[in-house]
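Every protein chain but one is kept in place in this view of the complex.
Now for subunit A:
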């Protein structure tokens, strides 16, 4: 054969994907290519979690044998798990990614922390506002995100191309119809689109795909003995010196893992003995609570995700 050697190197060496995952993969690749072709300055939001890891893998597949034709953006609140940052930097180096890291300068200047300002205000400034700053600075007209419709009620109604006004607002009552797999990428100056290639994936799909494709993940997703403290019904990781113990709180070692990863003071661990991918999938199959249950920011009030999204949150 006269094939290019660099392509043959990617010989699969694994069984082919089952038709269910293959269909989801095909759809995601189609969306990646369509956005990359139609928009002038796309960017991919990279949050280091499992959904972002799948998103990154799909982006590499979509543009192979070329490189990913847009940068990645990580909005760093300064309060991510240390293991996440280490993982991010090693992946960026290994895959030769064009990675932008942005933190809202108000965080340091005004001393905004999840402990002092409460989860709602902290999230608004360090995530939503920071994201808007970074998107404006890069003049990005399309931003890929890893959101899934099965995560939360307002996301179940969101389009794959989700339109945002020049000030990044989402109007859930005035969404563009989205028929077949024909996406309308025409926008007016200043408007932008958030594109969600994983819209139709469920949490179990994500894990099965990670297993089938052997995608590297932050080790926090697997159970291990870790130092934790129980606060407001959540198990908070107590491995960061910035966590100040409240009266009566005790650090103890427990076998835990994380179902989602965010800022360490706001993300609860779950007690688990699932140390491998297969065990994680098995655990999920019998899980009786949803993954966002561990997120403090969703619990403020019903419809809180919709409110945050209207204001520009992903």
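The criterion applied here is as follows: a residue touches a chain if its C-beta (ideal position, glycine included) is under 8 Å from a C-beta of that chain, and two chains touch if they have at least 3 such contacts; residues count from 1.
Everything below uses one rule, namely that contacts and distances are computed from a predicted model.
Selecting from "ABC transporter ATP-binding protein", "Hydrolase", "Dihydrolipoyl dehydrogenase" or "Sulfate adenylyltransferase subunit CysN", the unshown chain of this assembly corresponds to "Sulfate adenylyltransferase subunit CysN" (UniProt protein name). Of the options A:109, A:179 or A:246, the residue whose C-beta touches the omitted chain is A:179.
Although one chain is not shown, part of subunit A still touches it, namely residues 1, 3-4, 7-8, 10-12, 18-20, 22-26, 29-30, 33-34, 36-37, 60-67, 149-150, 152-157, 172-173, 175-182, 184, 186-188, 199-200, 202, 204-205, 208, 211-212, 277-278, 281-282, 285-290, 292-293, 302-303, 306-307.
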